[in-house]
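As you look at this complex, bear in mind that one protein chain is not there, while each of the others sits in place.
== chain A ==
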Amino acid sequence: MPFFNMISCEEAVLYSYGFATIASAIPAYAKRGDVIFADKGVNFAIQKGLQASRSRIEWFEHNDVEDLERLLEIQAEKDRKNPKIAAKTRRFMVVEGLYTKTADLCPLPQLMALKWKYKVRIFIDESYSFGVVGKTGRGVTEHFGVDVIDVDMIMASLENSIASTGGFCVGRSYIVGHQRLSGLGYCFSASLPPLLATAASEALRIMKEEPERFTRLRANAKSFHLGLKRALEGTHFQVQGSELSPMQHVIYEHPDPKVVDHKLDMLVDELYNRSILITRSRYLDKEEAFPPAQSDKVMTNSEMSEEEVVIALSEIQQAAQKVDATLDE
């Protein structure tokens, strides 16, 4: 498979399910007694992987590098007091390239600086950023100009921009090869059907040969982001997300969560009646480590024409104004 060629890594391991990729990769390395520093905004699959690893998890505020540094200092202090235990405790950092819940990028250069300073291994989940971010879609490492060999492991799902099934982990052979026997979702499960693997291969080939897709995607994402901001001005709806992300979150500002819930649902229904499809973000609120904000997901892609973007934005503006004006029940 050409994944390792695409990202210039030594080896890649392919899983047959995106959810299982991340949830099996983390417990293959982190065991009881290790420490994992994880962002509070990570997705459910990562949370389950962290739970399955049975390591000690230190959560830091979303995208807050100072908070992470504070936690790392505390850990470094503990290590200085107890060098014997410190020599056996592995340290990991788990972040996402483009966060699913907030549609913003992680501050990778600062995280890499912390990695070298405190000797922490970094795992990046690029499920939403692979094929989206970066000049040729190779992810946040390309976007920030970080050498991909410095990142211990990149995990990604093929179910998003590649439009297939499954997931992969790339990195140095030293790290990634270990999963062939200890990744539960890899060795105790069926492999990817050849149809879907070929579809993914072909998608990668197209990504390499048609870099103009990414230019179009970035243009659409930016115009969508700015257009949504303008469209939702004056209403209680707000846009959340980075300019680079084709996925934007639309939230409703109101103190009462039931009203928020109701308004977001009304927006989805109203747009459905106008032939625009958006969706509510669905979370298992009771199972999530940190309950995420309720939102609607609005997504664009590289193949949307400018007219379609303009039409969509105007419909969203009208629908948002109508829903906002409706009296609360």
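Definition applied: a residue touches a chain if its C-beta (ideal position, glycine included) is under 8 Å from a C-beta of that chain, and two chains touch if they have at least 3 such contacts; residues count from 1.
Methods note: contacts and distances are computed from a predicted model.
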Missing subunit (named according to UniProt) among the choices "serine C-palmitoyltransferase", "ECSIT C-terminal domain-containing protein", "Ubiquitin-like-conjugating enzyme ATG10" or "glutathione transferase": "serine C-palmitoyltransferase"
Touch criterion as defined above, residue of A:Arg180, A:Arg205, A:Lys229 or A:Lys258 at the omitted chain: A:Arg180
Contact residue for the chain not shown (choose from A:Arg90, A:Lys222, A:His236 or A:His262): A:Arg90
Sole contact to the chain not displayed, among A:Lys119, A:Lys135 or A:Lys258: A:Lys119
Residues belonging to chain A that touch the chain removed from view: 10-11, 16-20, 23, 29, 43-45, 48, 51-52, 86-91, 116, 119, 121, 149-150, 159-160, 163-165, 172-175, 177-178, 180-182, 184-185, 187-190, 193, 195-196, 199, 279-284, 287, 297
